[in-house]
Every structure is written in C-alpha cells, then in structure tokens.
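This structure is in structure tokens; I'll ask about it shortly.
The complex appears here without one of its protein chains, the remainder shown in place.
Entry: subunit A
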Amino acid sequence: AAEPWPENAALYQQLKDEQILLSDNASSLAVQAFLQMCNLPIRVVCRANAEYMSPSGKVPFIHVGNQVVSELGPIVQFVKAKGHSLSDGLDEVQKAEMKAYMELVNNMLLTAELYLQWCDDATVEEITHPRYGSPYPWPLNRILSYQKQWEVRRKMKAIGWAGKTLDQVLEDVDQCCQALSQRLGTQPYFFNKQPTELDALVFGHLFTILTTQLITDELSEKVKNYSNLTAFCRRIEQQYFGGHDKDSSATATARSAKRSLLR
C-alpha cells in the first residue's frame, strides 16, 4: 500500500476491435475514466483471454506492481489505499448517496446491457456470438459463447429478469437515465465541482451506449432523450480523453467499427 504508483501499470480487457462486448467495454471505460480523474497513468493491454485471466472472472482488471485487482469497486479501494481518492471531500450523507447511485447503475444499466447482449435473440445471433468467439477456432468459438450465454441467462433468471421483454428492459433504462438526469441537473458533475467514481461509472456506461452500434438505436435513443446526460458525456470525454494519444482514449474505442454520435 505504501508503494507509489508504478510507471508500467496496465489495465487488461478483451480485444477492442473484434471481441469486446458492450457491457465489458462500459466497465473498462469506467475504470479508465476513474484512473484518469485520479491522474494515475495506465496503459490498456488487450488480450483475448482477459476474462479468464481476471481473478474474479470479470473485466477489466489492473496489474499494478505485484497486485492484480479486478472490477471498479475493488480498484477504487485499492487506489484509496495508495493514497488517491476522489470522494474524500464528500460527507457521510453524500457518500451514501453516491453508493446508492452506483448500485443503481450496476443493477439497472449493466443488467440491461447484459440482457440486450445475451437474451435478445437477434442481437445474440448477429453481434454477440460472432464477437465473443472470434479469437477461437471452430468449434471452440461456439462452445464458449453458448456456455457464456447459458451462464448469463441463468443469472437473469435468478434476479427475475428472464421474464422481461425488451420493451420492459428499455423502460427500466429510461427510468434509470431519468433518475441520473435529475440528480445531475445543471451541475458539471454529480457532486458539483469535482468528479467522483460515480461520474466515472456513469460516463463509462452512457458513453459506450451512445457510441456502440447495435442492431437498433433504441438503447442509445433512451439516453439521448436527456440532453444533460449527453452533454455530461461530451464534457468528460473532452476533458479526460481528448488530449491524449489515440490508443488509450475513449475516442479510439468510439472510432473503431462503431459510430460516434458526438461528432
């Protein structure tokens, strides 16, 4: 914990162009945004087996010195132990509120992304299966994507989302965006002047939703309904990713094979 942040810290995710899916891309972008906001340098390494390398099975994970930490929550804790924090200035009430909104994003937005990717048959056929299995030879590509699909569907059933229709899911996304939009209001960040991990998380998900090309535009339309949210995404992109070189920025993610909505 006492060691300073090393030069060669790395963040691992799946292959950007051919393999990574919407939900994983959003999670990875959220962590990248958080580290940018803390002013901690990190380089992004793309590996086809990133999901299996991760100690928790989820991407992204960071390799800092000898430590390997995965997912935004533990990474925030890890970075705090090294003496960097974005939410120190908040009082207890605000911290509780921030946690609540982060839970909202994880339970609503992330689950909706997973639903769309793995439970909507059209999306599964056209986008998810080809992308998820792309680094592997036949028949391993089919086996792995079916295995993952079965796993996600089982999880959906456990949390009660299996019975939902796509329209209901999109409604949930809309409600979530409404809540976020109301909280954000006209402020630059959720907690007025300074960005926190909540800003990073929301940016990660909303920006990815806005800039990812799916079969239909329905998901991104829900977000576009709230102009302060799109302005928020544009602002964060310009401030934290605009001036950097292409390979590590969010704009590169947007450019590669996906439509950028904010140009």
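Methods note: a contact is a pair of C-beta atoms (placed from the backbone, for glycine too) under 8 Å apart; a residue touches a chain by one contact, two chains touch by 3 or more; residues count from 1.
Please note the rule applied: contacts and distances are computed from a predicted model.
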Name of the absent chain as recorded in UniProt (options "GOLD domain-containing protein", "RT22 protein", "Prolactin receptor" or "Sorting and assembly machinery component 50"): "Sorting and assembly machinery component 50"
Of A:L15, A:L40 or A:M53, the one touching the omitted chain in the full complex: A:M53
Subunit A residues that touch the omitted chain in the full complex: 47-49, 51-53, 55, 63, 68, 136-140, 143-144
